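Missing here: one protein chain of the complex. Every other protein chain is in place.
Chain IDs A, B and C follow the sequence of writing; residue 1 opens each chain.
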Amino acid sequence: MNKLNFNRLLIPLLSILMGLLVGAIVMLIGGYDPIRGFSSLFEGMVGSPYAIGETLRAAAPLVFSGLAVAFAFRTGLFNIGVEGQVLIGWVAAVYVGINFDLPMFIHLPLAILAAMLAAAAWAFVPGFLKAKFHVHEVITSIMMNYIALYTTNAILRSVIGVTNERTESINESASLASPWLQELTQFSRLHWGVLIAVLAAIVYYYILQRTTLGYELRAVGFNKHASQYAGMSVNRNIILSFVISGMFAGLAGAMEGLGTFNGMTLSASFTGVGFDGIAVALLGANTAIGVVLAAILFAGLNIGGLAMQLGANIPSELVKVIIAAIVIFVASGYAFNYVIDKFKGNRKKGVEKK
Amino acid sequence: MSFLEVLYIVVPVALAYATPLIIAALGGIFSERSGVVNIALEGIMVIGAATGIITTLTLTDMGLGGLSPWISLLIAMVVGALFSLFLAVPAILWRADQTVLGVAINMLAIGLAIFVVRVLYNKGQTDFIEYRIAKENVPILSDIPVLRMFFINVQYTSFIAILLAFVVWFVIFKTPFGLRLRSVGEHPMAADTMGINVTKMRFMGVMLSGAFGGLAGAVYAVTVTTNFSGTTIVGQGFLAIAAMIFGKWNPLGALGAGLFFGFAQALSIIGSNLPVISNVPQVLLLIAPYALTILALAGVVGRADAPKSVGIPYIKGKR
Amino acid sequence: GGDDNEGASNGEGGGEGSNFKVAMVTDTGGVDDKSFNQSAWEGLTKFGEDNNLTENEGFKYLQSSKQADYQPNLQQLARDNFNLIYGIGFLMGEDIQKVAEQFPDNNFAIVDMVVDAPNVASITFKEQEGSFLVGVVAGLTTKTDKVGFVGGVESDLIKKFENGYKAGVMAVNPDATIDVKYAEDFNSAEKGTAIASGMYGAGSDIVYHAAGGTGVGVFTEAKNRKKNGEDVWVIGVDRDQYEEGLPENVTLTSMVKRVDTATYEVSKLAMEDKFPAGEIVEFSLKDDGVGIAETSSENVSADVLAKVEEYRTQLIDGDITAPATDAEFEEFMKTVK
Partner (left out) sequence: MEYVIEMLNIRKEFGTFVANDNITLQLRKGEIHALLGENGAGKSTLMNVLFGLYQPEGGEIRVRGEKVNIENPNIANDLGIGMVHQHFMLVEKFTVTENIILGSEPKSGLTVDRATARKKVMDISEQYGLRIDPDAKIEDISVGMQQRVEILKTLYRGAEILIFDEPTAVLTPQEIQELIQIMKRLIEEGKSIVLITHKLKEIMQVADRCTVIRRGRYIGTIDIDETVNEDRLAEMMVGREVNFNAEYSKADPQQVVLDVQKLVVKDSRGLEAVDGLDLQIRSGEILGIAGIDGNGQTELIEAISGLKKPESGKVLLNGKDVTGFTPRKVTESGVGHIPQDRHKHGLVLDYTIRDNMVLQTYYKEPFSKRGLMNYKAVAEKAKALIEKFDVRTPSVDVPARALSGGNQQKAIIAREVDRSPDLLIAAQPTRGLDVGAIEFIHEQLIKEREKGRAVLLISFELEEILHVADRVAVLYEGKIVGIRDPKETTEQELGFLMAGGKRGEETV
């Protein structure tokens, strides 16, 4: 047990180190100075209250999209449609944020709820089609992403009435923004969403590990045949899992609409939040705490990448290479285990000889 | 416009749209039939597109002229196959989760490709290539009435894609190699006991998929965008995966799915020129290809059974 | 590295010019988008070179890979004491507004958008005027009396291109039909080819695009068709896109939008302490902020160019007004017939 926990921590840490090493090598090949690169990268990640604020701010939506992907994974499903669900959640939150005038304690929760419900409804589609028609959820989700993209723009134009690329700003009563947090972090865009993110991670853990529903969802995820024999409704669970996953995704959209951007822009391409969520979920081993940590790391590297551009003139694409390398190394945990075991084995033998 | 005139417009557009999708989906089939999930197709296409453009530019500079894009296709296949080692090695040798790897490789590809372009050209996107693979009217065939819709305004790469679908079908279902490849994706332990080298077969599956993915990306780049930037390949790989599943992991199915998709896209884009469709709100036209695909899946195609062991690392002797 | 320089420049007074630092934040298109980001950067580069500034120290750009990067990029530059910071593209409006508030001592400028703040200059262009002129070219050149327009994502900005163009066509060729289509995407060359294929296939012989990367597809399709002997043209946008049309030579003309002039001029004003803070700086035909490309004489006949020149004068003199919105276009059409 002990050894297991040890390796579970050691491997991500080693992976991060090796990922950075890969980054350094690529920097050298590209003719850049790795020391300067990394110092401005870290500076930009955590080097100032501003950096920390932006890192946490950027982590919030990733926590949600990561949880969304992880939740589906834990129940045996691949929700590659988080991207589209984020967009739908975002537009719903902004709609409520703009079109209602309510006291904050009603308005803000209402806007968040709207995001969750809209995204859940979006996620219902692949779940339902899988359950009823055996349609592979991966294709449906991919298709639903594109549909979301165009539908969102159409809603922004025809329902919210955007003519000039961007919605008006949401009413303050629906905003997650906090002048206090912003000031504290030298005008980063840190907002109250980070608290909701932490809360969501706890809820995620709670649903899966503590509730009866979680027991059932995980059982179906592991073995749907046995679950069916045991009297669980596989179809209901598939749909439910997608719907809950969609709710997390919707929250990611709410973070963007009510926290970071206070509105929404007509978008011609995907936000990337959903796709990054896949990597975050997997790096975090689909556990609540893992997802939170992975999201912070991702966000930090992304934000730090901007500073790296400024401080060392290194293109921020490099950050993508580093993140990818880290994920590949984490995924290759078996190889690490093997090497670690070999290393330990050799050492033990060495000791025995003496 | 007469119905035929409409087809003369729609069919070439559909073919052009379908071409890279079909090729990439064929690649996906190789990989998944061997038991390795290939979400990385998107990233491999990115690498293929970058390679296609960079080599075309270089070869043109060397004076190869109109041959450059064709040679670049071959080089993109090689580079794609090599790049797919990022998937093959951890997935097959180190038992890494294949979906995770795929997602990471997609990120790696775009990061790496742009980085290389920056290092080579000192800017974020390449110049336009001088020689591309152009649309042509096929001699003689494009004069046949009605049938000419398949031969006007068409790139030869489209025919290559269709031909490849049949070739891949032949390889997968008729040759010993195909039999072994499929056995490894269905029941690797059974294959192993029959003396088939599971590791080798899976490497071949993934690398073939890399070659096809690279080709698909390069075809896209040298026929459509004619330069490479971070937004050259955005989502085509995922659509190819959808086409692969839609086609039930069968090369001819993928061909059909790719064409279906191409037609839906072409209709949605050209639709507003047609009398019936021109009154439909644009958003409905935009989402039509995707919605139609879902409907087709739910209504007609139904359950698609993936190769049984796809996504599961093979561990000798694991029960 | 950087620290030494900072110390140095803070320590000594230095010449007036060498202390001035100017930077820009690109939108997601990137600095070499062959469009307005690139144009803006060319303006800054020229400005820098003319004033002996070093790249990355005295003049610099930061690239944004997503929308969320705009604000941190702007803030980073502000914190790094750049005197004037450009946000390139209307998508950055909100962010400029915020950051300008947070950093009242820096000056900011935004392109293609109006931001109301005391330390922000808003740079806009009368794209409808330039588009009107290329519309005139199209209307007079078309042999089929059918021309096309491909927009990226439908918005007020792109509408200015569309309406100006349509008005120009109609002004000289009231019988023409204009096929308008939005790709809902600035980056899909694939859609560009498909849309162009549809337009050319249905009889249009000239297509004007205001669609960024999607427009690349329009060029590809036109080149393919020209190669096969069809007589088709593309009208480029933002910069002179003559080269994009080679080797088949399909660029009829381009509607140029001199973002480079704008960034150059505004930087110059700022360095001379004449920064138009809180003002809208509009670039139009009159000051060569928009216009048609110089290479137009290659493919456009002299008669047509003469006609263009007529309209140009009328537009500058205010005898006619190029419409920017759908409503203005309706109004304009009443004057045509």
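We take it that a contact is a pair of C-beta atoms (placed from the backbone, for glycine too) under 8 Å apart; a residue touches a chain by one contact, two chains touch by 3 or more.
These figures come from a predicted structure and were not determined experimentally.
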Notebook entry, point to check: Of the chains you can see, which ones touch the chain that is left out?
Noted result: A, B
Checklist line | Full-complex contact with the absent chain, from B:Ile196, B:Leu252 or B:Ala291 | finding: B:Ile196
Check: With respect to the chain omitted from the figure, which of A:Leu14, A:Val46, A:Leu113 or A:Met232 is a touching residue?
Finding: A:Met232
Note to self: With the missing chain put back, one of A:Trp180, A:Tyr215 or A:Tyr338 would touch it. Which one?
What the structure shows: A:Tyr215
Checklist line | Touch residues of subunit B, complete complex, unshown partner | finding: 170, 174-176, 179-180, 182-183, 186-187, 189-196, 308, 316-317, 319
Item checked: For subunit A, residues in touch with the removed chain -> 210-216, 218-219, 222-223, 225-233
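In the analysis below, only the chains that are shown with their structure count from here on.
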Next item on the list: Could you please state the distance in Å, as a whole number, between where the Cα atoms of subunit A are centred and where those of subunit B are centred?
Entry: 28
Checklist line | For subunit B, residues that touch 2 or more chains besides their own | finding: 124, 230-231, 234, 286
Check: Which subunit C residues touch at least two other chains?
Finding: 63, 65, 184, 187
Notebook entry, point to check: Which of the residues in subunit B end up touching subunit C in this complex?
Noted result: 1, 8-9, 12-13, 16-17, 123-125, 128, 130, 132, 134-137, 153, 220, 223-227, 229-232, 234, 236, 265-266, 269-270, 272-273, 282, 286
Notebook entry, point to check: Once bound in the complex, which stretches of subunit A touch subunit C?
Noted result: 33, 36, 50, 54, 58, 150, 153, 157, 163-166, 169, 187-189, 256, 260-263, 265-269, 271-272, 303, 306-307, 309-311, 313, 315-317
Next item on the list: In the complex, go through subunit B and note every residue touching subunit A.
Entry: 86, 90, 93-97, 99-101, 103-108, 110-112, 114-115, 118-119, 124, 230-231, 234-235, 238-239, 241-242, 245-246, 281, 283, 286-287, 289-291, 293-294, 297-299, 302-304, 306
